[in-house]
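Every protein chain but one is kept in place in this view of the complex.
Order of writing sets the chain letters: A and B. Residues in each chain are counted from 1.
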Amino acid sequence: MKTLRTTALAALTVGAMVSTAQAETVTVGMITTLSGGGAGLGVDVRDGFQLALEMAGEHSIRLVVEDDAQRPELAVQIAERMIQSERADILTGIIWSNLAMAVVPSTVAQDIFYISPNAGPSALAGANCHPNYFNAAWQNDMLHEAAGQHANVLGYENTFIMAPNYPAGTDALTGFKRYYEGELAGELFTQVGQTDYAAEIAEIRASGADSVFIFLPGGMGISFMRQYEQSGVDLPIVSAGFSFDQDVLPAMGSAALGVINTSQWSPDLDNAANEAFVSAFQQAYDRLPSLYASQGFDTANLILSALSSADISDSDAFRDALRAADFASVRGDFSFASNHHPVQTVYVREVVEVDGVLTNRIIGTAFEEHRDVHGENCNM
Amino acid sequence: MDSTRKEWLLNALLAGALFAVPLWAWMASEPFIITLATRIAILAIAGVGLNIALGLGGMVSFGHALYLGIGGYVAGIAAYHAFSGTTVLGLSGTNQMLPIWAMAMALSGLIAGIVGALSLRTSGIFFIMITLAFAQMGFFFTLSWPAYGGEDGLPIFVRNQFPGLNTARPWELFIIAYGVLLAVLGLFAMLRAARFGAALMAIRQNPDRAAAIGISPFGVKLVAFILSGMITGLAGAMMADLTRFVSPAMMAWTMSGELIVIIILGGVGRLFGPVAGAAILVGFEVFFGGLTEHWKLWLGLVLLAVVLFARGGLIGLIAGRAQNG
Partner (left out) sequence: MTLALVLEQLLNGVQFGLMLFLMSAGLTLVFGVMGLINLAHGSLYMIGAFLCAAVAGMTGNFWLGLMAGIAAAAAAGALIEIVVIRRLYTRDHLDQVLATFALILILSEGVRMIFGPFPLYLNVPDVLRGTVRLGIVDYSLYRLALIGFGLAVAVGLWALIAKTRLGIQIRAGESDREMIAALGVNIRALYTIVFALGAALAGLAGALVGAIQSVQVGMGEPVLILAFVVIVIGGIGSIKGAMVGALLVGVIDTMGRFLLPRLFATFMDTSQAMGVGAALASMLIYLLMALVLIFRPKGLFPAHG
């Protein structure tokens, strides 16, 4: 991890040497997935976050990055070390909802802020919401709700739905079903990290479905789509953007072309902040940014905006500053609902090929100013 | 200086250092070092448990993570029901460590009894593999049983309580772990010196002769296996409270491997072998983990060197061959 830490610090020392208002350094601990099948998501969140710090020329933030290898028990240990040894003021970075459920409750209870750049399990948006917990991405259900809504628009009446067996997977299927009006041809939970989907594909083939909804982020989606393509089952797939973004599209190849998916962000989204982000990201890392990179970027800018108007040692003022969300989000309009989860537009995208590179293009809007349903259980 | 005295001196040094370092950390407000020392103590307790089966009895159990996990889940489930005010099988949960430990040991002992009774019918590689199979059953059971988190694991939101101490403070939690470690080390020393220990070692060295002088190998080994599982289960309950989290990973086969590694690095059958081994493992992870991402490569090389060239582990290296090895 030393190497990562030095790169992060080196990146921060580059840039304009402007004297800043804060003399005090703020330590941000980033626990994210940098190895294994889910590494693509963590790397993009990290890179997006670092890019935002660089572009702001910010050097009052000390960023400590560690790999959780997608293992909850490891994430718990790292969080403990970051709080006790690195004396982090803010934690962020966790990709997976089961890791977030293991880390976030005990972190926020110790008066540390946690800003989620990705995972948004329903429990943390509802009954277990907390003043020190903010989600800068989405509540898990949101994009799936949009997928369910759009399945109606497409006229699907008998959909087969499938997700891994962990909190985000349950949230995905619940979210889809909340808006979907047709019948279910089948409903399956798979193992997290599963690599062989032969049995599931056989079930889909035999189910008589007219369409398939999947939520399989990271390497799971790649394995599934490659095997699905080989299976000869050619039912249309509708999905949330997680399983069809820039981190996995190159590896999926032609199997992903034409898949309809929903997202709060897209590389072709037309606003100044996004244009600057996409071109800076491509210049810095020589690849197109993903949804996850955009969320890492927004998370860093949210933190920076709060730090510029409040001191972190004054938790109440800092919390109010976060809640104001006074920054230019790359997704356009962005604000927090009362449960500290986003209120935002969800778009419908299609996977297309542009100059030999697979990417997404916006083809419509599923929801405007959409907020999650769990907020009403949150008393804060 | 003869090797027995050297070993005692080394033991005293290890016991002293394991107390002095966190004491310093407490005074210097370095809570993370105390947490590390607590982890060493708890891993050492688990190691002492395995050392009874493996070191004294020569039973190479490749599935002791099962008992670690059982202990962990007892603590997690008890705390879960105490927190939510619900009951399980008619029992209400508890957030008191002492009854949790008792339950963890009872349940681990029961399962170890069943696993031992079936596994001890085999020997050699088959024993290694059947203990592994039982641990894998536990692993997959916890992984796919949804009631207590399954794959996601089970967080313990508030650490369980110990009478007279505040377990939320790292130093006081360490004192508890250190006390338990000394107690199980005392038990191990007593066991080894008693007739039971002598019988166990006699069976390991020559089962036929032991049977000829009237020792039942099966019975003695089974009792040792059960005791071994109970102590490892106790360590599991404490481990869950330290990390405030239980997950199926506690039962993974790599965890069973790590427990064996702890014993080998320290010295098989040695009283303080597990303490030395746990300290090496945790120290390695923290020190080399800070220097390089690839610390596991170096751990592998060290382990390989120990197995090939220094079979007595750290204690054997310093104090010479064991008297009763």
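Here is the rule we go by: a contact is a pair of C-beta atoms (placed from the backbone, for glycine too) under 8 Å apart; a residue touches a chain by one contact, two chains touch by 3 or more.
If you're wondering where the values come from, they're calculated on a predicted model, not measured in any experiment.
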item: Contacting the left-out chain in the complete assembly, out of A:S223, A:Q246 or A:N274; value: A:S223
item: Residue among A:E183, A:D196 or A:D333 touching the omitted chain; value: A:D196
item: Option from B:I111, B:L132, B:I175 or B:L200 whose C-beta touches the chain left out; value: B:L132
item: Interface with the unshown chain - residue positions in chain A; value: 34-37, 39-40, 43, 67, 165, 189, 195-196, 198-199, 202-203, 205-206, 219, 222-223, 226-227, 230-232, 251, 253
item: Contact set of chain B toward the excluded chain (per top definition); value: 54, 60, 62, 118-119, 121-122, 124-126, 128-130, 132-134, 136-137, 140-141, 143-146, 253-254, 257, 260-261, 264, 268, 294, 296-297, 299-301, 303-304, 307-308, 311
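Everything that follows uses one rule, which is that only the chains that are shown with their structure count from here on.
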item: Residues of chain A defined as touching chain B within the complex; value: 1-3, 67, 71-73, 76-77, 80-81, 84-85, 97-98, 101-102, 105-106, 109, 165-167, 191-192
item: Complex contact set, residues of chain B against chain A; value: 30-32, 35, 144, 146, 150-153, 155, 157, 170, 243-245, 247, 249-250, 289-293
